[in-house]
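Omission of a single protein chain aside, the complex is shown with its protein chains in their original locations.
Chains: A, B and C, in written order; residue numbering restarts at 1 for each.
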Amino acid sequence: MTEQRILSRQNLGPLFERLAADGRRILAPVRHGDRVGFERVTRPDEVALDYVQTRTSAKSAVFPPYEPLLQFALQGKDVQVAEPAPDAAPTVLFGVHPCDAASFATLEAVFTWDTPDLPFESKRANLTIIGLSCTQGDAYCFCTSVGGGPGDPRGSDILLTPIGATHFLAEILTERGQAVARLAGELLEPHRGNGKDAALAQIPPRFDARQLGAKLPALFNHPAAWQEQALRCLGCGACAFVCPTCSCFDITDERDRYHGVRLRCWDSCGLALFTLHASGHNPRTKQSERWRQRVMHKFAYQPERLGVLGCVGCGRCSRACPVDMNLAQHAQQLAETAV
Amino acid sequence: MEALRQRARELLAAGTVQAVLGYAAGSEPDRARPCFVRTAAEADGLIWNEHCRQNLATYLQKPEVRALGRLALVARRSTLRALLQLAAENQLADGRVVALFVADDGAVTELPTLAAIEELVARLPRGLSDADRQELDRIAALPLGERQAYWAGEFARCIKCYACRAACPLCYCARCITEANQPQWIPVSSDPLGNLEWNIARAMHLAGRCVDCGSCSDACPEGIRLDLLNHVLAEEARTQFGAEPGYSVRKDYALASFKPDDKQEYIR
Amino acid sequence: MEFAVSAFEPKLVAFVCNWCTYAGADLTGTSRIKYAPNVRLIRLPCTGRIDFMLLLQAFGKGADGVIVSGCHPGDCHYTAGNFHARRRWTLFRRLLDFVGVDLRRVHFAWVSAAEGAKWAELVNDVKTKIQALGPYDAFPKRLDGRPQPAEVA
Partner (left out) sequence: MPRIGVFICHCGENIGATVDAAAVAKAAGELPGVVHAVDYKYMCSDPGQNLIKEAIREKKLTGVVVGACSPRMHEPTFRRACAEAGLNAFLCEMANLREHCSWVHEKLPETTEKAIDLVRVMVEKVKRNRPLFPINVPITKTALVLGGGIAGIQAALDIANAGHPVVLVEREASIGGHMAQLSETFPTLDCSQCILTPRMVEVAQHPNIRLYTYSELESLEGFIGNFKAVIRKKARGIDEATCTGCGACIQKCPTKKIPSEFNAHLGHRTAIYVPFPQAVPNKPVIDRAHCTYYRTGKCKLCERVCPTKALRYDQEDLLVEVAVGAVVVATGYEVKGTDFFPEYGYGRYKDVITGLQFERLASASGPTLGAIRRPSDGQVPETVVFIACAGSRDPAKGLHYCSKICCMYTAKHAMLYKHKVHHGRPYVFYMDIRAGGKMYEEFVRRAIEEDQVSYIRGRVSRIYEKNGKLIVKGVDTLLNSRPVEIAADLVVLATAMVPQPDAEALAQKMKISYDGDRFLNEAHPKLRPVEMNTAGIFVAGACQAPKDIPETVAQASGAASKVIGLFSKDELSREPVVAVVNRTAPPLFSTCVGCFLCETACPYQAIEREEIKDRNGNVLKTVARVNQGVCQGCGTCVALCRSKSIDLQGFTNEQVFAELVAL
């Protein structure tokens, strides 16, 4: 159903206006100094279109750092429980790179594999993704190693690829994309036959994630594979918190006098307390075990159980790591390690 | 740099230490990564430049690192101060670590004891960098409302990943206050109150202890200048109470001592 | 009193030590000195026990002003608890000010067991000052300021 159109940069403004008029909020990358992050915008001139990567991922749009699962109140001697209405305004995520667009498939796999997760699903259902192909990458990008690419359309409802300085090639990929296209109407001009490949960044593949995933179980007890790498890991949660696919959360009740809310908040398997049992026992006592868990989960367990890779090669974890734990580099090493 | 490598090789060859904890080249030219050197050959990978910033004393509390045996630690001023402060807080036994202090000119001084560290660190210049000082003064000079808005904006980006805590050599609690839940002092969620309380608590818990290494804000994935909170408190503790943590193994925590005539003009 | 209805009535929380200020406030009572009913006392053994986190909790709970009070220097029932507390406050105030917490809402005082009148003056004075400042909306609230669902009155 893919349709190819052309979108002039000048038409972004009217497009934004039509999206807003349709009752959709727009989240897009915004630059503050050397930092780019997703924020709510109303005008295209607020949007950074030339960024390599945002600090934190776009997953907040469907899986925010904290969100209520239920509310409770003591009514006299009784407890009243209510599910809060989902905070799921129709949203357009504009200008995310293909890696981030691909991450939603992983999140969906996790949040919907058994019981429907209302807070997630309601947000996801109201989310349209207008992706933006990458014309530049950096040393941390490795999407091509995990089955993606700088112009990969998977996950986007519409994928934009810059054509020259003035236009985008717009690939309308899904029904949600069509809906936006209908809103855009004449703003989307007919395709003139330009290919998008010339515009794309070159990201050479470094390893094959599928092959790595198949090999990893055999490396589980490999003496050197994990310890050496994890020795410098500080066990902070930065990698998981910036990761577009990390979906672990902690459930906590926060209360005031006689009412409260049950929240889920981001958590990380890299933190020492993550697996701590009430008994005091901790099945993962060493950082190397926690690092291994993270790698195994992304490249072996999730493909095996959910059929999706847990990594989209965005490189955020490596950029954020205070001690330069380069995931791609380690994955490459593991791929090269003899079983 | 060669002097550092040579000293590392000697220490390893003599069996004085089982590992040298230093810095190696990072993913990109503007990064360095901590590394553990176990053999003389590996010492070739040691580097020293302005990107070698993460305070290596932080690693001393990790059980895996403890298991390595006696360590040599490549150190800058704040690393040495962290070692002394850890010793003052009963967290580091004398002789467990040989510090390899690298001066601005690349000269390496081997400091096998805490006494040697004390002696050297006493001779180093003190105080904040000019850039830190300017930023501190800039924020302090803002009108109250703007100051409040500035920090509310900064803290709003906090995602409670606790990288600041993990990177800090003096955040070594077995259970951080933010993980205590009876009572739940600090909201788990990264909501405005939770983020404000976390950042205030972190800074207060380092007041009179912080050694000004800046690893907290270096580690922050959102680039929040958390170190400024520490600097402000360090300055107040120094001017009010003469506190200079990390210059001695003596236990003289400013908040666990007092003078009868301490400042109190704000108390009526 | 119609005018009182519209006036902003600030919520004040006071952290006091058992031996001086709590007793001083008792004396205010036995002396029948009247003061504003806006204040709620939290009784602790000593100012040394007052964790700075408690002050943050009070604001997070919606206090518009906080009073911290204990024995005069040298009078501490435990010899030195108030000296330790004083250092803590000195640093804490500096940090609060730096991050933009309004210090006009945090009041420290020494009130002895004999200063019943001083306690009443203190509460009234703080109330008047906070009243002029208005509600402390700039401070984030517990539960992210969510509206409170049908709560027990």
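Heads up, the rule we're going with is that a residue touches a chain if its C-beta (ideal position, glycine included) is under 8 Å from a C-beta of that chain, and two chains touch if they have at least 3 such contacts.
This one's a predicted model, so the numbers in the text were calculated from it and none came from an experiment.
Within the full complex, the chain left out of the display is in contact with A, B, C. Annotation: of A:Gly76, A:Gly164 or A:Pro204, A:Gly76 touches the absent chain (contact as defined above).
Residues 89-91, 172-177, 180, 182-183, 185, 205, 251-253, 255-257 are the ones on chain B that touch the missing chain.
Panel shows chain C; residues 9, 11, 13, 18, 22-23, 25-30, 32-37, 40-46, 48-52, 54, 57-58, 61, 63, 77-81, 84-85, 88, 120, 152-153 of it touch the chain omitted from the view. Listed here are the chain A residues that touch the chain not shown: 74, 76-77, 255-258, 279-282, 285.
Just so we're on the same page, only the chains that are shown with their structure count from here on.
Taking A-C and B-C together, the pair of chains sharing more C-beta contacts is B-C.
Taking the mean Cα position of each chain as its centre, A sits at the greatest distance from chain C.
The mean-CA centres of chain A and chain B are about 32 angstrom from one another, to the nearest whole unit.
Chain A and chain C have CA centres that are 46 Å apart. Separating the CA-averaged centres of chain B and chain C is a span of 35 Å. Multi-chain contact residues of chain C (touching two or more other chains): 142. Within chain B, residues 187, 189, 191 each touch two or more of the remaining chains. The part of chain A that touches chain C in the complex is made up of residues 68, 71, 73-76, 80, 82, 254-261.
Residues of chain A touching chain B in their complex: 34-35, 37, 55-56, 65-66, 139-140, 227-228, 230-232, 234-238, 240-242, 250, 252, 254, 263, 265-266, 268, 271, 273, 285-288, 318, 320, 322-326, 329. Against chain C, the residues of chain B that register as touching in their complex are 139-140, 144-152, 177, 185, 187, 189, 191-193, 196-197, 199-201, 203-204, 207-208, 228-229, 232-233, 236-237, 240-241, 254-260, 262-264, 266-268.
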